[in-house]
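As you look at this complex, bear in mind that one protein chain is not there, while each of the others sits in place.
As written, the chains take the letters A, B and C, and residue 1 is the first residue of each chain.
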Amino acid sequence: MSSFGTLFKVTTYGESHCKSVGCIVDGVPPGLELTEDDIQPQLTRRRPGQSKLTTPRNEKDRVFIQSGTEKGKTLGTPIGMLVANEDQRPHDYSETDLYPRPSHADYTYLCKYGIKAASGGGRSSARETIGRVAAGAIAEKFLKKANNVEIVAFVSQVGSVKINRDAQDPKFIELLNTVTREQVDAAGPIRCPDPTVADAMTKAVEDARDSKDSIGGVVTCVIRNVPIGLGEPVFDKLEAQLAHAMLSLPATKGFEIGSGFAGVEIPGSKHNDAFYFDEETNRLRTKTNNSGGIQGGISNGENIYFSVAFKSVATISKEQATATYDGKKGVLAARGRHDPNVTPRAIPIVEAMAALVLADNLLIQKSRDAAHAIVA
Amino acid sequence: MSSFGTLFKVTTYGESHCKSVGCIVDGVPPGLELTEDDIQPQLTRRRPGQSKLTTPRNEKDRVFIQSGTEKGKTLGTPIGMLVANEDQRPHDYSETDLYPRPSHADYTYLCKYGIKAASGGGRSSARETIGRVAAGAIAEKFLKKANNVEIVAFVSQVGSVKINRDAQDPKFIELLNTVTREQVDAAGPIRCPDPTVADAMTKAVEDARDSKDSIGGVVTCVIRNVPIGLGEPVFDKLEAQLAHAMLSLPATKGFEIGSGFAGVEIPGSKHNDAFYFDEETNRLRTKTNNSGGIQGGISNGENIYFSVAFKSVATISKEQATATYDGKKGVLAARGRHDPNVTPRAIPIVEAMAALVLADNLLIQKSRDAAHAIVA
Amino acid sequence: MSSFGTLFKVTTYGESHCKSVGCIVDGVPPGLELTEDDIQPQLTRRRPGQSKLTTPRNEKDRVFIQSGTEKGKTLGTPIGMLVANEDQRPHDYSETDLYPRPSHADYTYLCKYGIKAASGGGRSSARETIGRVAAGAIAEKFLKKANNVEIVAFVSQVGSVKINRDAQDPKFIELLNTVTREQVDAAGPIRCPDPTVADAMTKAVEDARDSKDSIGGVVTCVIRNVPIGLGEPVFDKLEAQLAHAMLSLPATKGFEIGSGFAGVEIPGSKHNDAFYFDEETNRLRTKTNNSGGIQGGISNGENIYFSVAFKSVATISKEQATATYDGKKGVLAARGRHDPNVTPRAIPIVEAMAALVLADNLLIQKSRDAAHAIVA
Partner (left out) sequence: MSSFGTLFKVTTYGESHCKSVGCIVDGVPPGLELTEDDIQPQLTRRRPGQSKLTTPRNEKDRVFIQSGTEKGKTLGTPIGMLVANEDQRPHDYSETDLYPRPSHADYTYLCKYGIKAASGGGRSSARETIGRVAAGAIAEKFLKKANNVEIVAFVSQVGSVKINRDAQDPKFIELLNTVTREQVDAAGPIRCPDPTVADAMTKAVEDARDSKDSIGGVVTCVIRNVPIGLGEPVFDKLEAQLAHAMLSLPATKGFEIGSGFAGVEIPGSKHNDAFYFDEETNRLRTKTNNSGGIQGGISNGENIYFSVAFKSVATISKEQATATYDGKKGVLAARGRHDPNVTPRAIPIVEAMAALVLADNLLIQKSRDAAHAIVA
């Protein structure tokens, strides 16, 4: 339903035409320094229509903490947060209102709930993700404090233009080791840290726009400085939770971790991540990282990295032959301006969901560690 | 942890060297006809070392229902099930016991739990999946009764040998429409329904074996006759739950639904699934099915299909340069016989997890439908 | 934590000095007519300082629905609700700030969370219950539609002044059969439907106030027209969930259902509720109702009734010899006006929690009924 997590738990509400969207974050560790300034930056990165980062002071989608903090510190009680909706009235969609938009959620929401929201797809609206991003920002701050965890997502593919994501490619591994959010945002609105690829991606998006069409993309995310031991076998393996988190985002069609689908073709002798003793960290590490930082569902201390496929945007200006709710044939074309590729905006959302998964698992493992110390 | 589901809920226990493995299935609808004969076939399909299907009466891995049924019918109370372990003593691994096996869970289990199980990876053992398969068989029986739901998984790739999984390819779509478990098993132990591809796959597995190596594969699964309206926005979208379920299986590295990663390159105008009115079913359907049967996280009544990547088997006979638990360099090679590709055995497990997800969501939606009928 | 329920689920936030208090209600059936007017009355009944019911239009504690409804109907998506806090600044408590108030939560909150909220007891504040009451009002509306369920709570004891709550007493049973909220409120602010007892209770409260002291009370609640079959054996027996719900309210010390503690002394031959066939409802009913409407953890269609003990208010004007946080002896007396008995204000809160439990269980049973109809 609308809750996610066990000990670090977010519950969200809101769709596109209601009063506000927001969330309640339960289980935030008490004593954490926290104000709106910790949360706003990722919300601002999430906003639509930005060709570059807007100034934080002048923004829309401004978040207000309702509870759970005092004098800039968390109390350990639930943190309510909300962002007002500017457009609170259900639209008059006139003609287009007769059609379930193809590959939108209009039809399935109607079938599931038996009632048609003015917005069509109800909670499938992108605005729903605001609560996730706000909650994720808190999770991230905790992870930073706890283990200096770094989470960086970037666009690795738009249409057929891509960064090589081969787990065997040293250049890709190096990118995962070093990429920063600053680099990602510096590359322009496309949020691909490789400037050459970024330009080609931008071109691909522009081509789609010029054809009144849209195009999909892939977001790759790396998590560095992950504590060893996170993930709850067997049903809640860490990669299972990450896959759940990512596939819960609108428009996603795939998830792969480590070597992913390409890894299928690599024989075990090359795919296995051999151990060596690392003097610096004084522990076993692996020479390669085809596993993507997780083995047996449990983090092994190497970088966690995964990719998420986002399909082409469903709303296009081009005419589509389709049918009305009552089954009549017709032609639908979206009015106004539409973003032909939303992958860049997904960046902070993917980071938020990754942070929520990690924070929850870290809290659970902290309990186990403490209990083990008692009994062993 | 070890539970999965909300209303239809399975909890499993057991690892490779303990007395038994098993599960408790809670929330099974009362009055369902159920005996061990409904459960054993999928367990038998899951068994290792089978070159063809063994006779059900003479099998190992025999399941015993402990509770929750009477005179061949479910009571609505939890169904306990167990399968005895034959090899209950912790092994003497001698030399190999010094090494965390590369890309196994030995090291992460030790780090997480602070204790080393004789089996190394504890619950990451394949035997853990027995409880899932037993539970899934019950879920499947319910789904069959409820909506004649059909779930068929098959091997679609081994190494680089593959069936085309392109959502735009009519041949693949036709395969999804028609493939049966009988066809899958008829193709021999490789469980690929296309005989020509099956032969090439078998060859790929033999090549891996001959090189003392291993190779990965992809399992594709189709679910037919899915009721419209399943899936719980926003965090529990149906594809998110399926991804969670599949990535909770040992050795999985990726999940994609519908057009998946390839769909990223298809422009919206081709990717959108246009609606038409279907006279036969008397409802809106879609001409194409790039969505994979789910839109906005909710089933739309079309076939649900997805693919799961399984990495190459980590246990290989070839020598691997790696390190011991205490950091010394060394060379490890597995003794005895090892299966160089486990994808075929994953078939009933993937089917079981799919059934568990569907049954749980169907129960939840049944409640909503009933409530809606009351208030609307 | 801050969530309650499985399919009908409320999550609350807020304490006394933050911006607002509120909740998210997930799982509300779609298509239910709902506006703030359905929610405000119980919030108004909950308000402090009321000598009689205030006019709904001029009130404080006004609730605003944020999401989940459109044109006066629920969408099936989560309903966010909030009530602004008037006093949002942490108080300067000066002297009293040095003391953990006896039998308040100041000390335990500090120990648990390691941080001292200005309000002392954080979420133990009575304002936290606002979210519960708002959510409960929705649950109640659904129950009314579904089965004409009636929930009426009243004050049955203040100090030693009490209504006889003996399950064997026909007069008490008759009261449970007939009492209405109108009768409860008509009796004046004490909310006891028996005018004579009400007067004595009022006197007891006044005596406590005159002694700068406080006094406890008991709230009894009856639920009529309960569908048969609610409650989830074994851990979530209906009475277990009701006990959980009631003991989660501030200041509660006990819960009893049906014959309760007094029933211990009644021999089985008198305590057993004999069955008879009721022509009117065309089903088995019980002649007596010592069970309180629940048998084996499952509702049997008879009235559910239970009582909840509320201790004397901890805040008193009388001087108390106690200690400061740092262990120094001292004397503490509360400043200003304090309510010497809060039992009447607990009425709508008890009703809300009862409604939340019932609605959740009804939704779960609706699913089972539908599934049973399929398989049996």
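Going forward, a contact is a pair of C-beta atoms (placed from the backbone, for glycine too) under 8 Å apart; a residue touches a chain by one contact, two chains touch by 3 or more.
Note that this is a predicted model, so its numbers are computed, not measured.
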{"item": "Option from C:19, C:62 or C:104 whose C-beta touches the chain left out", "value": "C:104"}
{"item": "Hidden-chain contact residue, picked from the options C:123, C:141 or C:345", "value": "C:123"}
{"item": "Option from C:147, C:168, C:183 or C:252 whose C-beta touches the chain left out", "value": "C:252"}
{"item": "Contacting the left-out chain in the complete assembly, out of B:14, B:159 or B:267", "value": "B:14"}
{"item": "Omitted-chain contact residue, chosen from B:27, B:193 or B:250", "value": "B:27"}
{"item": "Residues of chain C in contact with the chain not shown", "value": "1-4, 12, 99-100, 102-105, 107-109, 111-115, 121-124, 128, 157, 159-160, 208, 211, 213-218, 228-229, 231-237, 239-248, 250, 252-261, 263-269, 271-277, 284, 286, 290-292, 294-301, 309-316, 318, 320-323, 325, 327-329, 340, 365, 368-369, 372, 376"}
{"item": "For chain A, residues in touch with the removed chain", "value": "6-7, 29-33, 74, 76-77, 142, 145-146, 233, 363-364, 366-372, 374-376"}
{"item": "Residue ranges of chain B at the interface with the undisplayed chain", "value": "1-3, 9, 11-15, 17-24, 26-27, 30-31, 64-71, 73-80, 82, 90, 112-115, 117-118, 122-123"}
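By our rule, only the chains that are shown with their structure count from here on.
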{"item": "Rotation angle superposing chain A onto its copy chain B by C-alpha atoms, nearest 5 degrees", "value": "180"}
{"item": "Interface composition of copies chain A and chain C: same or different, split at half", "value": "same"}
{"item": "Centre-of-Cα separation between chain C and chain B, whole angstrom", "value": "45"}
{"item": "Geometric centre distance via CA averages, chain B-chain A, whole Å", "value": "26"}
{"item": "Chain centre separation (chain A, chain C; CA means) in Å", "value": "39"}
{"item": "Contacts with 2+ other chains: residues of chain B", "value": "233, 368-369, 372, 376"}
